[in-house]
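Got a structure for you, written out below as structure tokens; questions coming shortly.
Note that this complex is displayed minus one protein chain, with the remaining chains in position.
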């Protein structure tokens, strides 16, 4: 029996990738596309690449109708919009993987300060599980509501967590220098995302003020058992998909060997199918259209440098969402993701 | 003494390129930037690349004020908006190079059908000169109002005109297969010009229905002295600047030699500084950021194939506009363009 | 039971894509990678993206050893090299899908003239089947040796064949204006394929002299039952994967309706899972990393214009090779390709 999947907010890039990946999933099937547009498009009219792949017309966001058609919902709405619909969906008994930021930050005050909006669903926030399977698989398996992590926070957490756990790096002074392809900024056209403005360009943005910084800190603090602070510096890359993070950390003790760093990484990911610990430098190209996160490390100039590469649309969004779904339904977490 | 230059509509890509090129022009100086925005930006606030290059704040579009500050106006407004301002500018005695389509088509009915708007300035239309210097330099020198050609029509005319003049090709059945970089579509963000939609893509658009088709036909008809018809098929290229046209024509007589075709091209452009007749295949790369149009030809498969490459922002727009200005003011046409 | 697959020449782009797609195929498994390199690499050393996807070290090209390990061979060697190995592979009883040009042209003299080398395996050439499933599925099902079509010829044949069959277009004067991403030129670095030489460029190459021109003509001649001649004009696109062909044809009768053209296309492809007849213009983006070929048509300027888009690495190479394998082994031709 297939898991029946609904997607709320089906006209953005994360939904597009969910539909593509789920079309290959042996035990899941997209049955309902729920849009709040007035003119409800056929999904292949919206995304011509889905012609012959997904033959569904969008329908209204009607929780009871969705509950009849589906077992799980991927909510691909932007933050604030998501928490307006998620409670109704949960009430019907549906499981929910929410790809927005609405259920990621456990500290409501922090959420409200960072996202500049009131949290409208504190009840469900309290029971939401942060959906990073490599760290929280046990909780995800039992969850009704999974908050799918942000793209940048996924790579940062996978790169840094093992070293914090192993007590190799200091919890302060961590610099996460990151670069992302343009799909990470969504599908709505904007002046700074207009083709000629991005192409042949490269620039930092929101350094020190990006909303993913507190999310990274929350995860690493949970892992380290002490307060972790990072300086997060994102850059916009002239590519479609992919994130590379180059993360600079101070060793706890004056000197640490590269071997010790690799030991920590390899031990952490020995049984993780989607994290590849690599000797060579990662390249976003090597993980494009895969659910892998590649990590590598160097000890140089008195710092520990960790590199983490992922596809922001897959391990950084839709692939990880499916990985979470697999866990929530007791399936092998790799199903449909190879 | 420098020519004092005003630019109306200074916040688009053609204006940006005018400002960059004019900053290097030894006998011209931008003195006035006229915008219809409510909030008038400093031009380096709008285009950070112009910091230290052009230190002008935008001002209102005020014809008398412009006439005091300038000798010539480059009008970079979109069609329909242009013809609302050009008459007032001409009335003050200013010379005008209009980069919109409003004064290109001499047949008013055709203009109105193609651009779906009434022509509001028939008087000046009658005296406007089509600003393709390689074909109409004598008239341009005497013109008060020059209609700067479209980007695609420039390459098409330069590629085909010599062969029509030499009587080598049939005036019908001409196929202009064209591809352009994205700056040709302007600076306003649109869904189809959003970075991830263009990058790694390539597609035709408006085949048989593009507004540049009648403009191409008008020029070639004038040159040939008989009715010329073309099938114009534009494509969108994932690059910033550049146009390549691959043009298929039937020889008038069953057979024609490549040598005869090259003779016609070389004769036409022997004294033209901006058209390079090349033995090898043109590449848009070779003309990027230059005012050159490269042309080459092959005779194969019973057809004459001409290739023409230009930078849509330079020879296809702002560079050609400066070339026209040079001619209108009695200067060497290459001034500031090398 | 899985089909056991060997790949000869595993370090090029077509092999990379075969390995990626076969990793998802439910009834096939790569068991042997045969390379003629002296230093035999592990495939994930050669292609880091295959780490965790394919855990095979390359082995020598040893026909008996391959025959023990595999049921079918994909030969990814360049032309001339392929026909040195294919006979030995066939002799062991293996089925072979050859991705080179060595078995595509049935006229040996033509092959030798076009590829400037003697044909070394005329015996098997005579029994080879041209592997374009939409046209020759019945023969492919029974074939021991399939010559996988060239990338450009696949799109050209799929776009033009239905119109020739329907008697709508003239067999002469056909212009195939084509553009391909860079993977089509292989994995060996060359000056003209160096990143800065391709990026932001676009140019024609080998117009009238490309080796795929006779291959296109052979297929269309077979389909039309009369001699078909095309003018083939390829261009190099600054993208990785994708081909778009814009094909200009003269209607047999003075006038033809767009509807009649679409009727012919839709009839031809009603039951073909991998050809999508589209109303809108195709875009290479819509077929990237899929085995689809998208076709559309316009009647304009006295011509029939057909557009065909495919991924040169998938429907134009490795995907089609798997489609052929599926047919040769009696499987559903879409298996592993969705």
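Chains here go by letter, A, B and C, matching the order in which they are written, and residues are numbered from 1 within each.
We adopt the following convention: a contact is a pair of C-beta atoms (placed from the backbone, for glycine too) under 8 Å apart; a residue touches a chain by one contact, two chains touch by 3 or more.
Just so we're clear, the structure is a prediction, and the values are computed from it rather than from any experiment.
Residue A:231 is the one among A:84, A:110 or A:231 that touches the chain missing from this view. In the complete assembly, the contact with the undisplayed chain comes from A:203, out of A:2, A:127 or A:203.
In the complete complex, the residue from C:27, C:42, C:88 or C:187 that touches the missing chain is C:187.
For chain B, the residues touching the absent chain in the complete assembly are 23-24, 48-49, 51-53, 200, 273, 276, 278, 280, 283, 285-290, 292, 294, 338. Summarising the interface, chain A meets the missing chain with residues 172-173, 175, 177, 179, 197, 200-205, 207-209, 229-233, 235, 237-242, 244, 246, 248, 281-285, 288, 298, 300-303, 305, 307, 309.
Summarising the interface, chain C meets the missing chain with residues 13, 181-183, 187-191, 193-200, 238-240.
Here, only the chains that are shown with their structure count from here on.
Chain centroids computed from C-alpha atoms place C closest to the centre of all protein C-alpha atoms shown. Centroids built from CA atoms put chain B at 46 Å from chain A. Look at where the CA atoms of chain A average out and do the same for chain C: the two points lie 36 Å apart. Shown for chain C are the residues in touch with two or more other chains, namely 200, 283, 285, 288.
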